[in-house]
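This structure is in structure tokens; I'll ask about it shortly.
Heads up, this is only part of the complex; the chains shown haven't been moved.
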Amino acid sequence: MNQISPVQTDTAATAATPDLRRVNSNPDFWYPVAWSSALRRNKTLAVSFAGIPMVLVRPEEGTVFALFDRCPHRQVPLSKGTVNGQTVRCCYHGWAFGRSGRCIDVPYLGKGKMPNGVRTFPVREEGGLIFVFPGDPAKADTVPFPKLAQTANPAYKTKQFGPRVNCHYTFMHENLMDMNHQFLHRRQMGQIKARFLGQDKGEDFIEARYSFMRCAGQQPLAERLIFGKHKDLNGREQPIEEVVTIRTEYPYQTLRITDKDGDLIMDLWTAYVPVDKDERVTQAFGLLSILRPQTPLLIDLIWPALGWFTNRIFLEDKEIVELEQAAWNEVGHDRNVEIFPVVKALRELLTRCGIAQDAAPQADAAPVALAAPAACAATPETTA
Amino acid sequence: MNQISPVQTDTAATAATPDLRRVNSNPDFWYPVAWSSALRRNKTLAVSFAGIPMVLVRPEEGTVFALFDRCPHRQVPLSKGTVNGQTVRCCYHGWAFGRSGRCIDVPYLGKGKMPNGVRTFPVREEGGLIFVFPGDPAKADTVPFPKLAQTANPAYKTKQFGPRVNCHYTFMHENLMDMNHQFLHRRQMGQIKARFLGQDKGEDFIEARYSFMRCAGQQPLAERLIFGKHKDLNGREQPIEEVVTIRTEYPYQTLRITDKDGDLIMDLWTAYVPVDKDERVTQAFGLLSILRPQTPLLIDLIWPALGWFTNRIFLEDKEIVELEQAAWNEVGHDRNVEIFPVVKALRELLTRCGIAQDAAPQADAAPVALAAPAACAATPETTA
């Protein structure tokens, strides 16, 4: 009876390296929290970042603003209230709060001393997404805003997708970064084998490059339409010459595909936004830009198939990362035994740039004034 | 960026003043636990007070009695058993218990020494409600029994309502007492503004009086039928001259409306009964008495509309108090910033008359022999 211990080399958390699933997202970055289309004029929208309730308000005039989504009076969500001009009025006793968070009216109180207001969050709206800066607002202007795939480039058509996944955001990073998991998608993509070409890394990023080889099975239609046929004149499969580059640049992740001429044919940008305080539920926001083919009609033709195809693949990824989270919940700590250097380095990056839960501010306190770890602000250095 | 702290003045619990949502209901009072109509002859009914399971038994002959709803043998609910004469027999092994709680038969045991019996609770049935006295039974006879609206007065018609609400009972008291929350009901009642007329308070009660002014919107039909039109000859809205008096007389709450002649036209009595041990689920029992109009038919005509109207309003209240409880659950303590003196005084009253959770007996022990806080037994004094 072979009694091989499954715990021999697991990645136990130590004082030096906390459990990766207890590393919170660093709030000193811009995070998308809603699609622009979900928030109409004169309406509110309740969103959440790591358990911090926020109300987004789009007034009749002007830009969206974001407040802590609890009326300071009785803690009910301001998002249940009404929008009047540049204010949001609590649905319960009608207290009104302005863009600055200040309380500007209590209907049954004289115009003198007003109660305290609520916390505000910096907001930016770009590429069809509403972003907030949940951390120290003083840093909002200096922290770089991400490039959102090719949303601004008319040569590309961009698809939005925003699944909610019941797992820690780090599982999502690992899933996409490790292209050796093509076995998971064998039913959708046939038997494809990734070939690891190399990596780059720096203080706040890691990047892996792969090419792919079809081992067996049919090439799916959507794949063929984007990448073309990979057969020689005798109908034999040829190595796929595109290069897939996956990059986690904290806290975002991108996947870019370039063809043999080096042209960017697909550009995926994604952010994994923690919903709950423990960060075990993740709202993903993804932008997938596809280079329009020379036959302009083609992209519109394949668009539905592409949606169906990416959705099928994503559902497999969602199921597996949720199983990973479930296994973590079972034992209460990370037992993964990683052997792939890129993923090992990714785990270090996520630990380094995130905020270990014990070190994090208490649930109750607003996570302001956290010093961004120096590591993540440094200039990236490139390693082969 | 305006960083107004939402916690600056919140009502933090201290050693002297416990968190209001951790103040349990004082068991040394009569609490309704069921409608009389819900318990038929020869039947049992399982009810609960603050996590104490109770079985109500209505025998073929005689009054209802109440026992601890666990067979002492194997702890299954006696309420699953059968009623035979003046006994209830456990459904599992057939042990039988009498009105006194004594075990009087174990079918497979000789008639000699019987096992222990179960705890009993004093019961009173009045006004269509079954009340129990969950506390020290020695006090049951001396603690005043409440006046149940106008159930005994044929000049009034009384409506019963009994919603279950997922919040601490104190939120219910605050909701009704603070008439400044009419903004919440703007869709049902139009824009009404409360005018605070004054308050009375004593050791075990607080009372607030309001009049109302319609600011805008149509007067609802049900309201008009009860109170009459509030328009002058030119069709302009007039101040509503009725006075609304809300009174928490621990542990009950009443809302009475008198017209300009001082006649009582509406009398609401309500009790908020904790269901679970943590008292975060409340079973409300309400009796709403309406003075029959001089045209007797009228009351029957408006009755359905009145039911619909009060139900719509109540659903809004239920939603909002449950949101308050949800916010409390999120942070684990009360962060309300109260500015209205009546509500402040009400909070003090509920804290004073209730039982702070830390001081409460353990879940397991039956909450008997608690000294009723002296404050709540004292003669009320009236303050302007």
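Here the chain labels run A and B in written order, and each chain numbers its own residues starting at 1.
One rule holds for everything that comes next: contacts are C-beta pairs under 8 Å (C-beta built on N, C-alpha and C of every residue); 3 or more make two chains touch, one makes a residue touch a chain.
Being a predicted model, the structure only gives us computed values, none of them experimental.
A.B. asks: When 2 copies appear, how many make the full set?
C.D. replies: Total copies of the sequence across the whole complex: 3.
Methods note: only the chains that are shown with their structure count from here on.
A.B. asks: Any idea how many Å lie between the Cα centroids of chain A and chain B?
C.D. replies: 47
A.B. asks: For the complex, give me every residue of chain A touching chain B.
C.D. replies: So the residues of chain A in touch with chain B come to 51, 53, 68, 70, 72-77, 80, 89-94, 100-102, 106-109, 115-120, 122, 137-138, 140, 363-364, 368.
A.B. asks: Which bits of chain B are touching chain A when the two form their complex?
C.D. replies: Residues 1-10, 178, 180-181, 183-184, 193-194, 196, 320, 323-324, 327-328, 330-332, 335-340 of chain B touch chain A in their complex.
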